[in-house]
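Only one protein chain is missing from this complex, and each of the others stays in its spot.
Order of writing sets the labels: A and B. Residues in every chain begin at 1.
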Amino acid sequence: MNHPDSVSVHATALVETDDIGPGTRIWAFVHIGSDAHVGRDCNVCDYVVVQSEVHVGNRVTLKERATIGTGAHIEDDVFVGPGVWMPNDRSPRSPRMLGVPEVTARYGSQENWLAASRICQGASIGTGVIIMPGLTIRPYAMVGAGALVTKDVTSHRLVVGNPARAIGWVCVCGMRLQPSEEDSWKCECGRRFHLTDEGGLAIRE
Amino acid sequence: MNHPDSVSVHATALVETDDIGPGTRIWAFVHIGSDAHVGRDCNVCDYVVVQSEVHVGNRVTLKERATIGTGAHIEDDVFVGPGVWMPNDRSPRSPRMLGVPEVTARYGSQENWLAASRICQGASIGTGVIIMPGLTIRPYAMVGAGALVTKDVTSHRLVVGNPARAIGWVCVCGMRLQPSEEDSWKCECGRRFHLTDEGGLAIRE
Partner (left out) sequence: MNHPDSVSVHATALVETDDIGPGTRIWAFVHIGSDAHVGRDCNVCDYVVVQSEVHVGNRVTLKERATIGTGAHIEDDVFVGPGVWMPNDRSPRSPRMLGVPEVTARYGSQENWLAASRICQGASIGTGVIIMPGLTIRPYAMVGAGALVTKDVTSHRLVVGNPARAIGWVCVCGMRLQPSEEDSWKCECGRRFHLTDEGGLAIRE
């Protein structure tokens, strides 16, 4: 593969795409598929899988054993914790995975059961989280360790549990927000937020 | 190892058994132990572990990082999702794992604490599921992502959660079943099912 000089790829990593941005570091036993894009200044830790047709933005952290299924889209500055799963199959059955035409016919077209997910700018996904197919995690949301995400998560939301439910809000800096005046939240770091039309938060300038 | 020509084994995979059926594909960083059997036309994805004395049937999918513990039995057409665990130790303690005779004596014989599990024909196990030792997942059952399975699952049952509980029924094709007349269910795909004596469903001919 032909990568910029500033890309470091561990000797044991398998990288099947040329499309890796400068400054990105790829560690041991990683497997990145063909047609995947990984942006600049990313940190791709041991045993990570990035399947084909995945987009990973800039300054993204993919911790150990994160597994990013075919078609997933990860925006800039996202933190994907160790052991996070992003499967893309709503109701898996075995033989169809083999691509046998009769079997595909039996189960219907892939459109019925394949759906990739998206993680938006600056969001954080905790250790061992599973994000079900076809969901969107909005900017700066935080998903607590061990959660099973079965619904979209709005911006700056903190969700935990199996299945995941909202328990609060988090700042860009990662700390919990406190309510201040009506429909308004603030962080110890000084940032202030207001409710958006989509039900998430946005920084109040 | 001596495999049929139609078996493909990635250069980084460790396969310690000859007993792999034709058409099976084994991907990167897989480790298959000695005395394991893997059937024909299986798909064994990155980082999968198949320990010794495991039986894997035909047309089985083992997704990334599935870990099949010693003695497990997986029938034909099963889908084992990414990160599924099938441990075989009911109450693990450390030193006995080292096989020191005095320690084994202290903890009693292996029969007290080792128990393998079985996944029957056509069942699907979702992402990150843990199947506790000594259980049976009956044909065409489906276990939702992130579940902890602590009891046997009857045929065509859909279970989810930690611990797993039944929330419905699924068809051979993977879709949810709807109740029709008494003790009878039907699928959009046209198949019809009746309750069996074992508390599961079977196709009504």
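Please note the rule applied: a contact is a pair of C-beta atoms (placed from the backbone, for glycine too) under 8 Å apart; a residue touches a chain by one contact, two chains touch by 3 or more.
Every value quoted in this text rests on a predicted model; they were computed, and no experiment measured them.
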Going by the contact rule already stated, which one of B:T17, B:Q121 or B:N162 would touch the omitted chain in the full complex? B:N162
With the full complex in mind, choose from B:A115, B:L148, B:A166 or B:A202 the residue touching the hidden chain. B:L148
Which residue of A:V9, A:I68, A:M86 or A:M142 touches the chain not shown here: A:M142
Answer key for A:G33, A:G71, A:P87 or A:G128 versus the chain not shown reads A:G128
Subunit A, residues in touch with the chain not shown (by the definition above): 12, 28-29, 41, 43, 46-47, 59-61, 64-65, 77-79, 81-83, 122, 124, 126-128, 142, 145-146, 161-162, 170, 172-175
Could I get the residues of subunit B that touch the absent chain, sorted low to high? 12, 14, 29, 31, 47, 49, 65, 67, 83, 85, 87, 91-95, 97-98, 106-108, 113, 128, 130, 132, 148, 162
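Rule of thumb we're sticking to: only the chains that are shown with their structure count from here on.
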Rotation angle for the CA superposition of subunit A on subunit B, to the nearest 5°? 120
